[in-house]
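Just one protein chain is left out here, and the rest sit where they should.
Order of writing sets the chain letters: A, B and C. Residues in each chain are counted from 1.
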């Protein structure tokens, strides 16, 4: 059993708490949150200890690993401290909103053989992972074109949006990682956001819609479509088009029930509402993989460099919106 | 070009008129109907001649074949007269509602090498025909179980129902033919109709729903479901289950458009409304096949014996409803 | 937390053990099996106690309820003993293969206010339960016709089949319960089995396929299709047809991935293999409901009378196969 401490008890923290506590090979030992009530409540629910102080957690020799689900500005400090304390780390995306700080952190920790995994949970979605495996097995020949659709059911609260860094660093960052998962290194980025001129001088802060085009180092193309709202639920699809065929992952309905009436036929219920429902399996498989990697001493993937690379693409997308140019990266 | 005369200018007659007139190898030369206005109108639409008198048509040496789409009670006389006149015949189902009369007619005409095809149009539906061909090619191994769903969008007018002979001879007769198309000779028939006790002493006259179970001579099973009304359109499906897999033919939507809203996702428009829309291709392919068979001298199929066999099954279903027994036929 | 003892550590016993042990409101305290190794192994896996002796379990005052997943011949004795001991019971189907014994048991225990639920897990399948709720809410008007498709991926082992009582009491019994779940009391039963004459004098013992027609007390029709093998997985579907529309529950694929190649398009992976995969959610929801019912003092449903009623229908189906008659029940 891997002994895990959790930082952060917000929405995504609660997902991890449940996943850790009910996983077959993991145990939730600590919940750490500066808001004591929140930590107490969540810890109590799973029989874990609660604390406001990260040191208390990191000096506990029983703790094998930490899951960082606290606000983005705390990520780098916690990664550094946990790595210094010899703990393995699973950190929610994004690592940070600032590339220089991300690089500075890495320079600081690189020498200590850090075991850091970034929480790009979608790589562990059963459908996306299946497509990845079948593409890798050659089922559709050479993958030529990837289409990623990613629409949230509704915009985040204003206070969240204010610090999230704009649609590319908050939302598209998942899709950038997905593109890299399938296509490897990306060398060209183009983006358009709507409404036109959204987000002030930086060009992306308040956009509701964004479309991104990528070219990989080996010349393959990727299109991403994002929206901050979607009337029919959480729209998360992938289409991998290759020389010998295509593989698609569709959205998930609550059940297989279909209705047939005078108004229309083959109607399914709206798709699973949001990431908690849609990616529940992905979070579970992500944590199982992390626990397995830590126990076996394998460097976990996606790692720190993957988190950095997705941020580079987000910055390039913002620059593309500002300049109207295809931005070269890497 | 095959010169064809049409008997009957009602709903199904108009389908045949259009199919004959626009077919690449057929020409509509006559429309015969005791109601002069009806014949005139339909004939005029396609540049054909109109008449009230069958003799006028049957003595016209230019006429190669006749299509009989007049009311059921006229079928046997027209088949006999047309056969005597040396014309090939495509007659709408059912041949007649009375088995004795059907047999008497056959005795009368059998000697003159009659070329009679019965209009079981569904054998020519592209989807059903495709399943038949793929089953015959062995794609699903041995066919073990056939499921036929056949529901009309709404009940026929009362005056039609009064003379149609009940659900089994009017509606299920198509499904009996479909069962024979896939399974060959049928030896056991069981039926239940609803409402309970529908249709007076004969047990089936006014039934809204009926379910039938058949066993073929080589031991395979078939289930038929009928309804006189269906809220979402014309429900016409087939499921062929075999040792190595299954083939299904689904209903047809007007287009491939699907809608996604907060109320439901993947919603298609209601299915094609009724037989005129759903089986338009089937009527066309049926007539083309008939013309080809006549021109090449091949006995057309399904033939008189197939029309008779479906009627035998309809009578057996009525008997089963009356007695509660599985009825043995053949 | 409800303290539960499990009888039987075979395939279905292991499903229940896992469900009980990981359920939020249940605890697995005992595993009882005459084969000591099997009980030890399963109990050890979940930190429960193991025993060969039912008495040891039933005299433990900490035990609130028992789940009976042992072979069918042991069901009635265990139900009786557990009820005498004041324990609530969740017993796998069928109660027993012999109706007289079933009735005798009930007479024996009826006075002691027994809390007995029969494990017709499919009532708890999310899709089937959703259709039931939506039908009850009037979404399709009056339900007129129910179609149940139930095909196993492969036949059971010979030694299992030898004691299972034939396809109707072993396999169709689930579908009989499903018919009663949707339509209430059944008054007429007709069945055909294939191969013809299968199963010796009783007519059903070795049948590979069976089709059953039912009429409910209020005149509605139901068709059931069963097969002992199915090339594409576990085929478990329901179609509820009503005056205002239709609701269907389809099979479940492992993921939403679809493949598009020159050989065919929109191909999904074969359906979930068997009941362990398909009905995992159903077993979980069944147990949660049972625990809730026991805790709240509500009589659990489906109850003993439902288990009996399904057996009556199975016997009627066997009689129908033997006699070729529609059998009246109730």
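What we mean here is this: contacts are C-beta pairs under 8 Å (C-beta built on N, C-alpha and C of every residue); 3 or more make two chains touch, one makes a residue touch a chain.
No experiment lies behind these values; they were computed from the predicted model shown.
Across the complete structure, the visible chains that the omitted chain touches are A, B, C. Shown as candidates are B:247, B:291, B:309 or B:327; the residue that touches the absent chain is B:247.
Of the candidate positions A:21, A:85, A:99 or A:225, contact with the unshown chain belongs to A:225.
Within the set A:106, A:241 or A:304, the residue that contacts the chain not displayed is A:241. Remark: the residues of chain A touching the chain excluded from display are 140-141, 144-145, 147, 151, 188, 190, 192, 194-196, 208-209, 211, 213, 215, 219-221, 223, 225, 227, 229-232, 235, 241-246, 324-326. For chain C, the residues touching the absent chain in the complete assembly are 231-233, 251, 253, 259-271.
Touching residues on chain B toward the chain that is not drawn are 22, 126-127, 130-131, 134, 139-140, 244-252, 254-262.
Going forward, only the chains that are shown with their structure count from here on.
With centres taken as mean Cα positions, chain C sits 41 Å from chain B. As a whole-number value, the distance joining the C-alpha centres of chain A and chain B reads 58 Å. Across the assembly, chain A contributes residues 251, 259-262 that each touch 2 or more other chains.
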